[in-house]
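A single protein chain has been removed from this complex, and every other one stays in its place.
Up next, chain A:
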Amino acid sequence: MRKTLTGFLSAVLAVGLGTLSLKAEPLAYPHKVVTLVTHSSPGGGSDVFLRELSKYLGKYIGATFIVENVQGGSGAKAVARVAAAPADGSVFYATTPTYIYTSLLSKPSATYKDLEPLVNLFADSEVIYTRADGPFNTLQDVIDKAKKERGRWGAANPASLERQAAEQLKRAAGVNAAIVTHEGGGDMMLNVMNGTLDIGIGEIQELRSQLAAGKIRLLATFNPERIPEKPEVPTVKESGFNVSLVKFRGLAGPKGLPDNVTKVWDEAIKNVLADPEYKARYTEEVLVPNYIPHAQYQAFITNFADTTEAFLKETGAVK
């Protein structure tokens, strides 16, 4: 019931918005309806990403976009759903590092290897933050404390890129820190704000309200380059520790996508990222555009997965 209802409504919405913007010529597409699958619940990260994207995609691709929430199994069920779908460009999955982690840690029936990466759109900004009235002003302060006594660092989820980032930073700096995992960024933010943790590592989106209120301070970002909207925040690399991460956000489909489909998407995603209205929206959410076309996306994902697997093996999380 939930699926059909939300699907129907987003279809109506997409049609409505599509007719509003007839002046741009959308690219011809072999399917009238395209289903975008996410493992996140309605209102969650990937869900909001897809719904926002589908509002603007209609201008560039001649199809109607429906968002389908396939929850459960930390993404395993959504991946299985897409892997089993026909590889004709009618069904896609919203990728995030989660699907790599779940594939590696939980060994589900269908893994990231059963999907074909289509195109990447964004990189979420991963940052290190502390409470504004706390004792730390730079990342070096945090490292110094961890050298003298014992650091207390937070990561949002146990099997996540943030945890990996924390472990890598700890090694790069050669310090002793407890890495405390949480069940979501909100839970962790409370522990940073009440002083239980020295720092938290999380996505900048989740911190926006506290940043605006001046309650927390950004110390560094794990992005390879500084965040365009926060030019004063240095990267971890610039702070002297050779760790950088790309928390990608893109699309993947079943294996064997036809060329005419991937070409349309390459073109359309490039254009939608340049769309002024969409740009205003995603800039506000501090999403950094990171366009990777189909030809290079496979190699990017494989590389990401290999690095992650090597790391997980090293820490003993997988054998």
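What we mean here is this: a contact is a pair of C-beta atoms (placed from the backbone, for glycine too) under 8 Å apart; a residue touches a chain by one contact, two chains touch by 3 or more; residues count from 1.
By our rule, contacts and distances are computed from a predicted model.
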Name under which UniProt lists the unshown chain, selected from "ABC transmembrane type-1 domain-containing protein", "Tricarboxylic transport membrane protein", "Xanthine dehydrogenase family protein molybdopterin-binding subunit" or "PTS system IIB component, Fru family": "Tricarboxylic transport membrane protein"
Residue touching the undisplayed chain, where the options are A:P86, A:P135 or A:G186: A:G186
Contacting the left-out chain in the complete assembly, out of A:P158, A:P234 or A:P293: A:P158
Contact residue for the chain not shown (choose from A:G72, A:P86 or A:G240): A:G72
Hidden partner chain, residues of chain A it touches: 1-3, 5-6, 9-10, 13, 41-44, 47-48, 51, 70-74, 76-77, 80, 101-102, 105-109, 150, 152, 157-160, 163, 178-183, 186-187, 189-191, 193-194, 196, 206, 208-210, 212-213, 284, 317
